[in-house]
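Attaching a single structure in structure tokens format; questions to follow.
Only one protein chain is missing from this complex, and each of the others stays in its spot.
Should a chain be cited, it is by its letter among A and B, assigned in written order, with residues numbered from 1 in that chain.
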Amino acid sequence: MAEITEDIKVAENIVHKKSSVLTDKVMHYCPGCSHGVVHKLLAEVIEEMGIQDKTIGVAPVGCSVFIYNYLAIDWQEAAHGRAPALGTAISRLRPDRYVVTYQGDGDLAAIGTAETIHACNRGENMVMIFINNGIYGMTGGQMAPTTLEGMKASTCPFGRDPKTDGNPLKITEIVAQLPGTNFVTRQAVHTAAAVRRTKKAIRKAFEKQKDKTGTSFVEVVSTCNSGWKMNPVDSNNWMEENMFPFYPLGDIKDV
Amino acid sequence: MKGNEAIAEAAIRCGADGYFGYPITPQSEVMEKLMELQPWNSTGMVVLQAESETASINMLYGGAGCGKRVMTSSSSPGISLMQEGLSYMAGAELPCLVVNVVRGGPGLGTIQPSQSDYFQSVKGGGHGDYKLIVLAPASVQEMADFVELGFDLAFKYRNPAMILSDGMIGQMMEKVELKPQQKRWTDEEVAQMHPWATTGKPESRDYNIITSVELDSEAHEKFNHRLQVKYRELEEKEVRFETTDVDDADYLIVAYGSSARISAAAIEILREKGIKVGLLRPITLYPFPTKEIQRLGAKMKGILSVEMSSGQMVEDVRLAVEGKVKVEHFGRYGGVVHSPDEVAEALEQKLIGG
């Protein structure tokens, strides 16, 4: 058997391979988590554009805090919410580099709202990737700024009540209003087709950076089956039925 | 030139790469002067008004992570907001320069000069076991000189450095000699000098990670040990201070920054009365001139620690002399600046009696 396996490992038989930008480290994400897919897409785009040596990433605080273990580019690990501030300085001091920030909803839309709004409003030249799963995954399922009305979390165990817990925040629509953004889109990675569209969006965001015309912002509506307490399939279904109506997919701005 | 303006001029001349700040009295002239001088046209230095002090310090993190010489300036409440970022930078071993033109607190407090941020600066104002390198200028000339010194020490030890000034030194005008313009480091020089920096991963090296997180406690303890070794080296090699009139002195005043200037005038008054008083002025507040205070203290009848606070540095002076000499504190605070007469009177009352 071993010999046969080795036999078929020839160039002409390869239909898909792991991106060279991905490291061999085993990801720590829960089965069904969207982070791994988005990491892979990001790695593929960086590889395909041949910009591994020209890209500087900024990692968040949240489940993807260790993204720097998985993609072989230079990384800076930011304090919670401050990735756009780091990105601002990096892109201004190294305008010859691609800068990409990667953040979750608590990081980007709660504690770091000011940094998000102002970096986008100044039009800092960077790609911002925003994973929105409506919950705090790392700390164990607390309410996020994007938690839907009625959605349960450990800090709103009877469902989010806007009267007491406030309303879910559509930060991406806000960001699209700002003159500094050149491309704002909302995607998902729950089907093969959606994965392809998200990859295209990330690629486009990076291509946009060549002209230095502002911030390119990609939201990925995601699942958190551990936090949502569902299996991965049910999570995807729940996302389609509940998240997408409130967070509709597609390009919001492209200038 | 004003102390605050000297900071701006010196920053450009020493080849700083970036300034990120947020306006606050009494130090807004730093950014105003930089914006007026437009260094992006001459040296290529980036100057940006950020949305907050929180953003400013994190911009420093980003810039320093790229191996660039980046700085900010603020005053007490703004510096409080930066403590999270400073702890992260110390934890990620990133060099930067922070200028604190101190005003009276707590809270929004007053915009008048104070020295009440000593604890916050030298004991580590944020979370975790870390230190800042702290320089205390006593003149406008030193405001200018310490910009370059601060950057040099910050990069030598890969640690944030702070210029701890106050509203008096910041607003005061004195003569200054500025150094000639130095070149900024090129991107190639940065990559060579600072192989740890995130400059874009070339084929020739593994990728760099700037981070302060380590979830394995044993590994994190080891990292902390390494920080402590660095701090011991700082304490061994980088202590700076100035002494005046100490050889024949019976009493010693320990004072930094503007209090050292005021104390020098107080010493003139006391010496005219025949009371022999000397001055030890710490220039580095961390590392603190502990040994020198101990050595000089052994010869003194008493020590007065003079600072515009309710008594912060006095604790370090007491620790230095280990109870062998009487150490008293004097200082007006909350934005009130003591006069030379008040300092002279306090020394007589507290150390001599009557």
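Keep in mind that, in the parts below, a residue touches a chain if its C-beta (ideal position, glycine included) is under 8 Å from a C-beta of that chain, and two chains touch if they have at least 3 such contacts.
Rule of thumb we're sticking to: contacts and distances are computed from a predicted model.
Student: Can you work out the missing subunit's protein name as recorded in UniProt? Choose among "Anti-sigma regulatory factor", "2-oxoglutarate ferredoxin oxidoreductase subunit gamma", "Extracellular solute-binding protein" or "Putative branched-subunit amino acid permease".
Tutor: Options "Anti-sigma regulatory factor", "2-oxoglutarate ferredoxin oxidoreductase subunit gamma", "Extracellular solute-binding protein" or "Putative branched-subunit amino acid permease" considered; the missing chain's recorded name is "2-oxoglutarate ferredoxin oxidoreductase subunit gamma".
Student: Can you list the shown chains that the omitted chain is in contact with?
Tutor: Its contacts among the visible chains are B.
Student: Could you tell me which of B:V30, B:V122, B:L135 or B:M172 touches the chain that is not displayed?
Tutor: B:M172
Student: For the chain that's not shown, point to the residue among B:T25, B:N224 or B:T243 touching it.
Tutor: The one listed residue touching the chain not shown is B:T25.
Student: Who touches the missing chain here, B:S165, B:S258 or B:T284?
Tutor: B:S258
Student: Considering the whole complex rather than only what is displayed, give the residues of chain B touching the chain that is not shown.
Tutor: Answer for chain B: residues 25-26, 111, 167-168, 171-175, 258, 261-262, 264-266, 268, 337, 339-342 touch the chain left out.
Note that only the chains that are shown with their structure count from here on.
Student: Suppose each chain is reduced to the average of its Cα coordinates; what separation in Å results between chain A and chain B?
Tutor: From the centre of chain A to the centre of chain B is 39 Å.
Student: Where on chain B does chain A make contact in their complex?
Tutor: 17-18, 20, 46, 48, 50-52, 54-56, 58-63, 65-66, 68, 70, 84-85, 88, 92, 187, 198-203, 206-213
Student: For a test of understanding, state which residues of chain A touch chain B in their complex under the given definition.
Tutor: Chain A residues touching chain B: 52-56, 58-59, 65, 68, 72-79, 82, 85-90, 92-94, 96-97, 114-115, 117-118.
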